[in-house]
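Worksheet: one structure, shown below.
What you see is the complex with one protein chain gone and the rest in place.
Up next, subunit A:
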Amino acid sequence: MSSTSATARRGEPSLGGSSRRLRRIDAVVGLAFVAPVIVGVLALGLVPFGYVIWYALHDWNPLVATFDWVGGDNFRALLSDSTVWASLGVTFTFAILLMVLNVTLAMVLAVLLVQKLPGTTTFRTFFFSPVIVSTVAWVLIWNFLVASNGGINGFLATIGISGPNWLRDPSWALVTVVVIQVFKGVGMNMILFIAALQNVPGDLKEAARIDGAGPRRVFTSITLPLMTPTILLVTMITLISAMDVFAPIQILTEGGPGRSTTVISYLLYRTAFVQQDFGYASAIGVVLFFVVLAMAALQWGTRKKWVHDEV
């Protein structure tokens, strides 16, 4: 930007007399611009969600074409259904573990790779590449590697460790899926963090440095606070997308062994499309929604404590 145009602009009076007309035009244009997404989210998000609540109050089996009002029966049944409670626990464990590992690793990688050193571009490519690989492909390959006689255990055997059957051992299955998913997705968050790191104004860091702050102090007092809007966005997206994980579970474990990896979205899928119990599945869907909303609200509600700037 040239500085001459900047000074010229500063001398200009504000948009003055025509501002009311402009404001009216803006109102129309603004609403028109947001209309597609608003209408879309209404029709394909909010309205279907209303239907889900309605369905949840019915006993509905599409195979025998029953659709009978049962009131709160489905929800009452949910409360005493140990499978649902267990899957809630699995979902929380999965999502929180994944978010913590993913965001931490992404931040470490971003801090290492934001430096302009030879090779950092190549490493960025390495860490990012699983992001562009389709989930199914990534999961299928890891399925071979974590098999009881797969590559991981083969490697462990060479250093004298006999590895577990990762996906068939109830105490390892969930962690294994989480780790596979972290490797899959961490590159995206790394890139977002690198972008945020580069957007931290150099003169702020410089000012802190002149005031005698070391590199660590500059990071914790300048860089990190300025990155909190990005961190908020990244943690929210990571957490929410982890709450409704489906493909890795269906392909790797089918919810097993036992119900150790039966996350709630997989339970919903089984209930609806395998057991054909649409009413009960809808009730599970309502629970899934409120669980996701609660986690998001928790993060959003506490943002004032740790986010430097409004998102």
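Quick note on the criterion: contacts are C-beta pairs under 8 Å (C-beta built on N, C-alpha and C of every residue); 3 or more make two chains touch, one makes a residue touch a chain; residues count from 1.
To be clear about the criterion, contacts and distances are computed from a predicted model.
Undergrad: One chain isn't displayed here; going by UniProt, is it "RNA polymerase sigma factor", "Carbohydrate ABC transporter permease", "Spermidine/putrescine import ATP-binding protein PotA" or "Putative tricarboxylic transport membrane protein"?
TA: "Carbohydrate ABC transporter permease"
Undergrad: Of A:Leu57, A:Met99 or A:Leu288, which residue touches the hidden chain?
TA: A:Leu288
Undergrad: Using the touch definition up top, pick the residue from A:Ile191, A:Ile231 or A:Val307 that touches the left-out chain.
TA: Once the missing chain is taken into account, the touching residue is A:Ile191.
Undergrad: By the contact criterion defined above, which parts of subunit A meet the unshown chain? Give residue numbers in ascending order.
TA: On the subunit A side, contact with the omitted chain comes from 1, 5-6, 9, 12, 15, 23, 25-31, 33-34, 36-41, 43-49, 51-52, 55, 109, 112-113, 116-117, 119, 121, 123-138, 140-142, 144-145, 147, 149-151, 154-155, 157-158, 183, 187-188, 191-192, 194-195, 198-199, 201-203, 205-206, 209-210, 233, 237, 240, 243-244, 246-247, 250-251, 265, 268-269, 272-273, 278, 281-282, 285-286, 288-289, 292-293, 296, 300.
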